[in-house]
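A selection of the complex's chains, in situ.
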Amino acid sequence: MYDMNRPEKAVSQTETKISARKVQVYYGDKHALKDVDVDILDKTVTAFIGPSGCGKSTFLRCINRMNDTIPIARVEGQILLDNEDVYDRRVDPVQLRAKVGMVFQKPNPFPKSIYDNVAYGPRIHGLARNRAELDGIVEKALRGAALWNEVKDRLSEPGTGLSGGQQQRLCIARAVATSPEVLLMDEPCSALDPIATAQVEELIEELRSQFSVVIVTHSMQQAARVSQKTAFFHLGNLVEYGDTDDIFTRPRDSRTEAYISGRIG
Amino acid sequence: MPLSWALFANFLLAAAGYIVGRSRAFATAGPDVRKLHSRPAYHGASVGLAALLPALAVLAAGAILRLAGVLSSDTGPIIGIVALIAAIAGLGFGVMRIGREYQARNVVEHMVLGLLMLCSLIAIVTTAGIVLSLVFETGHFFRVYDWKTFFFGTEWTPRFQGNSQLGIVPLLWGTMYVSAIALLVAVPIGLFAAVYMSEYASRRVRGFVKPAIEVLAGIPTIVYGLFALITVGPLLRDYFAQPLGLGNSGTSVLTAGLVMGIMLIPFVSSLSDDIINAVPQSLRDGALGLGSTPSETVRQVVLPAALPGIVGAVLLAASRAIGETMIVVLGAGAAAQMSLNPLEAMTTITVKIVSQLTGDSDFNSPETLVAFALGLTLFVITLALNVVALYIVRKYREQYE
Amino acid sequence: MPLSSSAALPDRKPASLLEQDARTKARNAAEKRFRLYGVAAIAISMIALVVLLATILTGGAGAFRQTYLNIPVTLDAAVLDPKGNRDPAEMAKVLTLSYGRVLDAAVEATVARHGIQIEGLTEKDIDGLISKEASAQVRDRVLANPDLVGQTVEFDVLTGGRIDGYFKGRVTMESAERDSNTSPQQLLLAQELADRGEMVTRFNWNFLTNADASDQRPEAAGVGVAILGSFYMMLVVLALAVPIGIAASIYLEEFAPKNRITDIIEVNISNLAAVPSIVFGILGLAAFINFAGLPQSAPIVGGLVLTLMTLPRIIIPTRAALKAVPPSIRDAALGVGASKMQSVFHHVLPLATPGILTGVILGLAQALGETAPLLLIGMVAFIRDHPDGLPGGLFDPASALPVQVYNWTQRSDPAFIERASGAIIVLLIFLLCMNVLAIWLRRKFERRW
Amino acid sequence: RDQIQVSGSSTVLPYSTIVAELFGENMDFPVPVVESGGTGGGLQKFCEGVGANTIDIANASRPIRDGERETCTANGVTDIIEVRIGYDGIVFANSANGPDFAYTPADWFNALSAKVVRDGQVVDNTAANWNEVNPDLPEQEILAFVPGTKHGTREVFEEKVILAGCEESGAMEAFVASGMDEDAAEQACMTLRTDGRAVDIDGDYTETLARIESSPNGIGVFGLSFYENNTDKLKVGTISGVTPSTETIASGEYPVSRPLFFYVKKAHLGEIQGLQEFVEFFVADEIAGPDGPLAEYGLVSDPELAATQEAVAAGTTMQ
């Protein structure tokens, strides 16, 4: 029933997509992320796990510079995407975010129709030459996010009128529709039932063949199922990072062990 | 009109630039549009702007130089031709820049940002203009009139023959008194109306009531003035002032304040209504889910979240109150006096600016020049008040999400 | 960590939902009061509105009707063409004052023809029946067609303001008793003529098209020039203040770094809203007329001054509306790779539209009703000639609706009061026309999230 | 520029518009644009300089002052033609339903001055009823709507009524006797009481009329022409037994009147189309004469109109 059918952990690729060096984040005085060093590989699913409030979302938002929008947030250190520092002055955060898509922790659909929600990204990036192509992209994205069947008859209704889990999938579809190179997903399945979760996980697996996916999750099972690499955060520190199998079976740090065995939170 | 022709030609060129740039970008991109940094439309816009902006700059410079008299007025065609050359050069330059790596979107957005910035600078220019147009005559005034008497004098009795007492204090007092009463009327009524419209009223009622109340802002102030003078004034006098022994003036601060308050209602109600409406529903749900009544929700959650916007609305209403003349003239009278009694006639700075400026006295006399000094003083005072308001808003601001 | 309600939390018995406990009752009473305040607030506003509109309508409805007298006029060649050569240039030397005498004779003839006998009726009463405008009307016809001279031509002429007022109930026999400009006999005569169908009161298109008229002929005054002037000015304001205001707000709210300079700009803008409008007139006089050399009394100058005045009044609400859009929506857009500019123009701006439109509605209402700044740039003036069409008309002298109201309320002839109210009605209709689109759009864009 | 531009006194405005209208009707020129911005404002625009950007004519309800002339000269407006168009009578009127009033200037002084003389002593004015001031006057509370200090009418009112009354009643002497010098005594005469019995009106005569309608006990100061257009609502008072009318004012019997003027830039006469014609039209007998439309409207025509016509024709400038 609660099967954990893991895909073979084919950590075949070697290329580093993102590498973070000594990343520090402060919210005002609060030091939320301390000295994070990590290399995220291309064509891999990386899971971020850790107790609530440990800085997972914060780190995720560093990668595509969404922290820029929080006035009190301050980021130090280096994050390289394809060996280019994303915090470099010459880097255009917009281009960066087009490459590095994001699904936020709280579903935030636009107060527009479902169709427009998904079509927004492709439209601004000019991914479709005509309406038919756009329709195709939207349908594909919604199918990928396991939402198509539920909304295919109500594409023109507002996205805000969906149920919580539907909104979450809508946001996933929206992010996928722009076909980013890296996809950051902050608890994408938190409001989803097991079957929808499985479908989204399938989508992630599929995306992995081309892109790099980072997923924050509180479900150890999910991390184990979908990811090849896992990073464990605790109180703002990256405690341990390694192959998912190793982390779950042979954690090196005692805190990791305590967390996955359910002792610290 | 050679200049307007040049302008028209430039716009045509810019449009052509857009089309050329766009198709050029499509050509550069090849089959995969994603290879381009920016979408073709942005490339088109960047070429269009590259053609338009230099030409506009040339035209503007030419116009200014002609105004300033540096260029004679028959140089129009020359300026026009120079502008056209600039446009063509810009267009060529723009087309040359197109390439896969060319960040057309950023360039266009930077230009748009520059434009936005320019627009916000107009406020500064206006302020500078106002200060400049007031400061000269104000200086003139203080050369013929003692500044101490002006700032601290408690008597305002201009005379034709000169020898006037021109103390600002009673006018300032009147201004604050009238505005305060007006706001005391408008803010509660406006806020309650806004809350009712956004939280309780049905969509239909709201759709009717809101524009209806806004009509109040569109009724010419002279109507309010006459209403104050003919209806409200005598009413207050006969049923309020005389029975209470508070005087028997037909015009009073209270009359003007009440009537002005009515005029200001839509400023508070409509603007606040929009802001209240923009507070996310999830906040209301949160409060209602805890068992608070709608009114508690509004007072404790919605209004605090909407506070910055509401303060803006109140500031706008206050500004309007300070600047109003007709209602004060007809409702509060023209007598400059300082009294606590709201049923006495008083007057405001703005009224006196208008009347001194449009009166029959000698335009070089202190009686007329004082208008400029009044204007500048009021300007400085409201500036100070605005600084305080900004500070308060900063302090009590609650940000949702 | 035990969390039973026993210790700290007072124990609450499961009470019936159908009965309210004391606290709920009190809170519900507060709720009722609160709601009542809201209803009262709206009621007060609506009552004020109804009262004001009622005064305007009852006072101004009369301006839309006008009394005319139909008389045959014998165009006496001896008076109108003394040289007898029908040369318009020569005939133009004959002033309207002479035409006035011809008309007087015509009215007297008409009265005589109908055999109306009224005791105490003087010649002045009879001559005073018709407006002074009539002679200009006849003169224009004659100069346009000199061959009319010598014939008897039917004219539909305006009656005098008092006569017109009598048919609209503004002038009564009692007031005429004391009025040195009319008399009960004159009114009786008018009544007789009306009974015979020579004098009719009908809809007054001329009120909407005519220019202003001098103090002596209120019956001829109209708001035509004022409507055009206001229309031109509003075009300028709409074309400049709205886009510039929105652009400035977007910059300040979304893009400007939060530093000293933007603080200064922010305070500046709120302060500009508090600057009395007449000061903008001073500025306009200095900047646009004296410095830039634009013509006096021209709608372009008026429009520019009103634009400067309206800008802060649009910026403040617009900024508030932009600020009210939840950050999550911006984040969502940025997250799919929209630029800041795109997120603003695609998402934030549409969501802020209702608030922006409210600012526009209120700002334009104020701009439309403003007289004080126009005082200094020469638009508070007596203007008889209609401005040209666009764009040249922007530079022709023109009046404005509030100016017309202001002027007319200062005239000594009470007939102008009615015209002023009529002009206010026109102004309100003008405002309504201007706003319907905004109000409709606002409703369309309104949504909760 | 096609139109003649006129600006200035709002008292002259109605006359100016009547003439402008007739001018436009009868001549082949556009109707002049007539603004009202007050005498001071009009003269200021007038003195800004010469050229198409400046106005041609300034209406004034008082003669131009020396200081204003200086500014004019400094700005190059040197040749100015002064045209006196007639006289404006100032009348006192109360509600048509009220009692009849027959005042003397002394009554007005005793009713409205801040300081009055009672039994030889200079005291604060406490009179509350007109019959306290003069037993012959009706028993009605004192409430006067006088023009605000921005109005030229106020100056005339103060000088020709209050000051005259002050002298007539002997209060002036008493003031001087109490230790004031001449100027201070004059000042004291003309200082109106501030306890709400004398109400300044900054607006126009229509406002005064509206105030009388809302306070029927009030007495207002009006221009003659305004009164004549509103005889159904107003009842005029006599001064020293003389009823105001164009005739009594022209003959000098009625004391309270003042001359009205307009000023023309000579430099514009040739430049602006129709300006010369307009000025001549204005002072022509058909217009400004005793039977003309201006007189009909309430202007007291100038007995010396012929001299003015000559001066205009000759373009005689002020010295």
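General observations
Order as written gives the chain letters A, B, C and D; numbering starts at 1 within each chain.
By definition in this document, a contact is a pair of C-beta atoms (placed from the backbone, for glycine too) under 8 Å apart; a residue touches a chain by one contact, two chains touch by 3 or more.
As the structure is a prediction and not an experimental result, all values here were calculated from the model.
Per the structure file, chain copy numbers for the whole complex are A x2, B x1, C x1, D x1.
Throughout what follows, only the chains that are shown with their structure count from here on.
Counted as hops between touching chains, the shortest connection from chain A to chain C is 1.
When chain centres are taken as C-alpha averages, the shortest distance to the whole-protein C-alpha average belongs to B. Greatest Cα centroid separation from chain C: this falls to A. Look at where the CA atoms of chain C average out and do the same for chain D: the two points lie 31 Å apart.
The geometric centre of chain A is 45 Å away from that of chain B, both derived from CA atoms. In chain D, the residues that reach two or more other chains under the touch definition are 36-37, 41, 203.
For chain B, residues touching at least two other chains, in rising order: 105-106, 226, 357-358. Every pair of chains meeting the contact definition is listed here: A-B, A-C, B-C, B-D, C-D.
Chain B meets chain D in the complex at residues 157-161, 163-164, 226, 229-230, 233-234, 237, 247-251, 329-330, 333-335, 337, 344-345, 347, 351, 355-365, 367-368. Interface residues of chain C, counted against chain D in their complex, comprise 92, 95-97, 132, 136, 139, 175-181, 213-217, 289-290, 293, 295-297, 375-376, 378, 380-385, 397, 407, 409-414, 417.
Against chain B, in their complex, chain A makes its touches with residues 92, 94-95, 124-127, 129.
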